[in-house]
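Only one protein chain is missing from this complex, and each of the others stays in its spot.
This part shows subunit A:
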């Protein structure tokens, strides 16, 4: 469709919203986005959003952190200058490994946590001074908003969303 009109259906209850999302999916309207003031349990499933892969990223970052810690300490403590510090055996990495475990653990957690957070910010396009993309200020307080692309008959769609329990249905021209 050549129009870039969208419908904003606004709800004031998350149960009504969930129900509306389900009906909309069954009616094969394309849901662009849903804005909610708080996480609605099961909303992603109802919308059919693919599960996140952030945990997989975190695992890989953790492995990276472990590698960094191991390489760093092996180079510094064993390869570069294997001093005798209080009788700790520095002939090979494994001999002195228990002493390195706290660092290895913390680095693993550090890399997994921070890189995952950065990944999350990048993937969800969040940064300081970013322009807020809020279509309706009430959605941060107590209203839920579903944005659906208009296709086919506009009036039919408006009445469809009014029947889903929306407190307000608006048709908006998007740029």
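Just so it is clear, a residue touches a chain if its C-beta (ideal position, glycine included) is under 8 Å from a C-beta of that chain, and two chains touch if they have at least 3 such contacts; residues count from 1.
One rule holds for everything that comes next: contacts and distances are computed from a predicted model.
Q: Using the UniProt record as the reference, specify the protein name of the hidden chain from among "Phenylacetate-CoA oxygenase subunit PaaI", "Light-independent protochlorophyllide reductase subunit B", "Na+/H+ antiporter subunit D" or "Quinol:cytochrome c oxidoreductase quinone-binding subunit 2".
A: Missing chain, per its UniProt entry: "Quinol:cytochrome c oxidoreductase quinone-binding subunit 2".
Q: Thinking of the whole complex, not just what is shown, which of A:99, A:115, A:158 or A:172 touches the missing chain?
A: Answer from the full complex: A:99 touches the omitted chain.
Q: Among the options A:59, A:75 or A:121, which residue touches the chain absent from this view?
A: Once the missing chain is taken into account, the touching residue is A:59.
Q: For subunit A, which positions touch the chain that isn't shown here?
A: 55, 59, 87, 98-99, 101
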